[in-house]
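Submitted below is the structure of interest, expressed as structure tokens.
One protein chain is absent from this view; the other protein chains keep their places.
When the chains are written out, they are named A and B in that same order, and each has its own residue count from 1.
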Amino acid sequence: MALKPRTVRTIVANAAVALLTAVTLLPLFWMVTVSFMPRGESNRFPPPFWPSRWSWENYYELLVRRLIDGAWFDYRIVPALWNSIAIAALSTGLGLLLTVPAGYAFAKLRFTGRERLLRLLIAALVVPGQVAMLPLFLMLKEIGLVNSYAGVILPGLAGIFAILFVRQACLRIPDEMIDAARLDGASEARIFRSIVLPLLAPITVTLALFMFLGSWNDFLWPLIVLSDQDKYTLPVAIAGIVREHAQDGELMMAAAVVTTLPVLALFVTLQRFYMRGLLGGSVKG
Amino acid sequence: MTRQSRAAWLFTAPVLAIIALVFVLPTVLALGLSVTDYSIYALADWSNLRFVGLGNFVDLLTTPLFWRALGNTALFAGLGVPMAIGASLAAALLLHDTTIWWKPLWRVALFAPYVTSVVATAIVWRFLLNTRFGLINYALGLIGIGPVDWLGDPHASIPAILIFVTWKIFGYNMIVFVAALSAVPQDLMEAARLDGASRWGRFRHVTLPAIGPTLLLAAVMSVAGFLQLFAEPYVMTMGGPAQSTVTVLYFMFDEGFKWWNLGQASAVALILFILILGVTIVQTRIGRRYEWL
Partner (left out) sequence: MGRGAQQGYEPTRRAMLAGGGALAASVGIAGCTAVTGPAPLRFWATSYEGDYSPLLMPDFTRATGIPVDVQSVPSTAAHEKMLTAQAGGALPDVMMLPSGWIGEFAMIGAVMPLPGPALAGDVVPGALAQTRIGDRCYGVPWSVAPMVQYYRRDLLAAAGYQAPPQDWASWRTMARALKRRRPDDFVLLSLLNWPDTLITMLFQTGATLLRDRDTRGNFRTPEAQAAFAFYLSLYREGLAPRALSTEVQDAVGAFAQGFYAIWPSWPTAMLDFERRKAEIPAAAWGIARMAGPDGPGPASRLDAALCVSATTPRPAAAWALVRHLTSAANELRFQRLIGNLPARQSAWTSPQLATPLIAPFAAQMREPNPAPRVLEWERIKIEMQLVAERIVRGLLTIDQGLAMIDTRVDAILAKRRALVDAGRIA
């Protein structure tokens, strides 16, 4: 019996998407399976897909401080993990505190110089952040903030993109709502807190996710600013290890898993907000 | 000042102050650094510092590695942007098809590489691209193509990194394009279909103009992103083989932080800025001509 053309198309299209997804997720899947292989197993041809036996030895080697003959052997990944979490959380918290009110102000509050400042901000988007990096390092050195949490977080707080993002969302809030509250005698701060913030909740979560992700995955600036191994963030720590231990494939995959798993988990749990923030509510589930 | 102005300054002053401090001020200082010969000798003794005007820029023009870095970066952007935008568009079109089930699932899965750390996934891809033991060459071998020396052959290194970068970022623009495709006016589509236009015709004359502005914006941001490639060469190839993956930013990092020639590195940073600015202007001009902006 011949299949209807639409059924054929359905099967083909779904198969294509499934294949694309499988190919896309394959590297991440392989990363996890190799991390559980015993040492030396991945340097084989043909490359193995599945561990011959599941072993925690790579994670143990990576994460556990071991005492051998009276001396510590330590990759310092766990401190790096805490550093990443702390720095990302601080960046996100402070970043939201700074940019959400500013975005609202640019959208809904009238003040002199608003348009000019806005144009300057948009123009500033074109300048790559790396231009400022070298002098910024020298500046931070003078204030003594090199090799500190503050030195890593501070440059990330200049969230021009975040301000514009929040502004875009605030523009959709009807003016009448705010004017009505003003007529009722509410202060601007009160209006912001009780009316605008609740409406911005999904945007705030999306922005928070963006900021957290951005800070967690940031590489170049922490690489430059942090010199103490105890203060390294995860990407800097594993970049340091990989240059020395390139042949320990399983160990490197374990390090990669430790770095990607937390954000992947966060992303999968909160992906509804993230997608809504990106799609702007224009696409149904 | 009106009540609104007061509130506005309260809301914006902190972040604007930070932007001025960590962005505007250093950018101006970079201009200043770029006209001095700040090097490790100056780190030792301030009085070794000299004003050299455009000397750093002239030096750069006679440095072959700088031209290589420019060429490599141009190659990365020239090949990478069509690849990335094309992949995102293709994936978005596929996902947009009405016959697909479980769309949220595919969306999340295809987006996942974007949220991972570049360093971690660069490590994974380094092993995937291994000439002897990598999965990529194994898969190619299954369909009869001989092993490619991805990270060792100067001609294959840029494609290798581009494949990795495309994999990592295509999810973001895919979502953006999915949103844009949903906004294509359906009545126009119906009219075109009733008129008997082919699939390709409908795409060219209805879909493409509708998503044009989105495509352009995505392209502009992609170009800027590709011009700033750093982590991938740093982790995967250390700029090699034969310096074929040294990008402008990698060159700047080496010059600035490895050899401490901050004067020259700042000159490179400024040149990078001018490049990005130039590309952005060109693209906005094109956009205006096609009335996409």
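Quick note on the criterion: contacts are C-beta pairs under 8 Å (C-beta built on N, C-alpha and C of every residue); 3 or more make two chains touch, one makes a residue touch a chain.
None of the values given here were measured: they were computed from a predicted structure.
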{"item": "Chains in view that touch the one left out, judged over the entire complex", "value": "A, B"}
{"item": "Sole residue of B:9, B:57 or B:260 that reaches the chain not shown, by the stated touch rule", "value": "B:260"}
{"item": "Touch criterion as defined above, residue of A:32, A:63, A:90 or A:264 at the omitted chain", "value": "A:90"}
{"item": "Missing-partner contacts on chain A, residue numbers", "value": "43, 68-73, 86, 89-90, 92-94, 96-97, 137-138, 140-141, 144, 146-147, 149, 194-195, 197-201, 204-205, 208, 224-225, 227-229, 240-241, 243-244, 246-247"}
{"item": "In chain B, positions touching the absent partner", "value": "37, 39-41, 43-44, 48, 50, 59, 62-65, 130-131, 149, 151-152, 154, 236-238, 240-243, 257-260"}
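Keep in mind that, in the parts below, only the chains that are shown with their structure count from here on.
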{"item": "Length of the line joining the C-alpha centres of chain A and chain B, rounded to whole Å", "value": "17"}
{"item": "Sites on chain B touched by chain A in the complex", "value": "2-12, 14-16, 18-19, 22-27, 29-30, 32-33, 91, 94-95, 97, 99-101, 103-104, 106-113, 115-121, 123-128, 132-135, 138, 167, 171-172, 175-176, 178-179, 182-183, 224, 227-228, 230-231, 234-235, 249, 252-253, 256-257, 262, 265-266, 269-270, 272-273, 276-277, 280"}
{"item": "Complex interface listing, chain A residues touching chain B", "value": "6, 9-10, 13-14, 16-18, 20-21, 24-28, 30-31, 34, 42-47, 98-99, 101-102, 104-106, 109-112, 114, 117, 121, 124, 126-136, 138-139, 154-155, 157-160, 163, 187-189, 192, 213, 216-217, 219-220, 224, 234-236, 238-239, 242, 246, 249, 252-253, 255-257, 259-260, 263-264, 267-268, 271, 275, 278-280, 282-283, 285"}
